[in-house]
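This report concerns only the one structure given below.
On to chain A.
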Amino acid sequence: MIVPLPHILIFSLLLFAIGIYGALVRRNIIGILISIELMLNAANINLIAFSKTTSLAPETGQIFALFVIAIAAMSAAVGLAIVLALFRVRKTVYTDEVNLLKW
Partner candidate 1 sequence: MMFGMGILKGLWVTLKNFVTSYFCKPGSGGIFTVQYPEERCAEFENFRNFPFLVYDGSPDKIRCVACGICERECPPKCISITMATDAAVPNTVDQKNIKVGAGKPARRPEIFNIDYSLCMNCGMCEAVCPFDSIYMDHAFETTAMGNRTDLLKHKEDLLKSNDYFLKVRPTLAAAVTEKRRIAEEKKRAAAQPPQGPAL
Partner candidate 2 sequence: MEILTIGAKFGVYIVMALVLVFALGVVTLRNLFHSALCLAAVLVGTATVYLALRADFVAAIQILVYVGAVMTLIIFAIMLTEHLGEKTIRQTNRQSPAAILGLLGFIFMIGLVILRTPWPVTKRALATGTSVMSLGKALMGSYVFPFEIISVILIAALIGAVVIAKKDPEEKS
Partner candidate 3 sequence: MTMPGWLRSIEFAVDLSFVNAKGWFLDLLGKFLPGWIVVLTSIVISGVVILCMGPIIMMYLTLLERKLIGRIQNRYGPNRVGIWGLLQPIADGIKMFTKEDIVPANADKLIHLLAPIVIVIPALMVFLVVPFGERMTAANLNIGILYFIAVSSITTIPIFMGSWASRNKYSLLGGMRTAAQMISYEIPMTLSVVPVIMMSQSLSTNTIVMTQCGDVDLHWFVFTPWGLTGFMIFFLCAVAECNRPPFDLPEAESELVAGFHTEYSGMKFALFYMAEYMNAFTLCGIATTLFLGGWQGPFLPSWLWFFGKTFLLICVMIWFRGTFPRFRVDQLMGFAWKFLLPLTLINILVAGLWQFVPERTAWLYSVPILIVSLWTLVKLNRHFVPEKRAYPLAD
């Protein structure tokens, strides 16, 4: 293990924090989706780091990382489909302009 475990955990914590910041602050829906991808990546790094160091079966971490990647791809696909549908109807992609439920 080239890098000690706590360092990697802090790195993924920072990455996760940046992801949350992006999701909270961005006005553009695609920007929010991108930040969610960041958060999922941070979670993946933790999964792999723990699977490498702690004594539970080494593959579980990596397999769950694969599952997380698959889920992230799906969330991106469905999210962007919704964004396209929204853009076609409302002509805008900014969250604060899309605040009326229906009219």
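Basically, a residue touches a chain if its C-beta (ideal position, glycine included) is under 8 Å from a C-beta of that chain, and two chains touch if they have at least 3 such contacts; residues count from 1.
In picking the candidates, the idea was that all candidates are chains of the complex that A comes from, given by their letters.
The model shown is predicted, which means the values in this text are computed figures rather than measured ones.
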Checklist line | In-complex contact of chain A, chosen from 1, 2 or 3 | finding: 2
Notebook entry, point to check: So in the complex, which bits of chain A are touching candidate 2?
Noted result: 1-3, 5-11, 13-15, 17-22, 24-28, 30-31, 33-35, 37-38, 41, 44-45, 48-49, 51-55, 57-63, 65-67, 69-74, 76-78, 80-85, 87-88, 93, 95-96
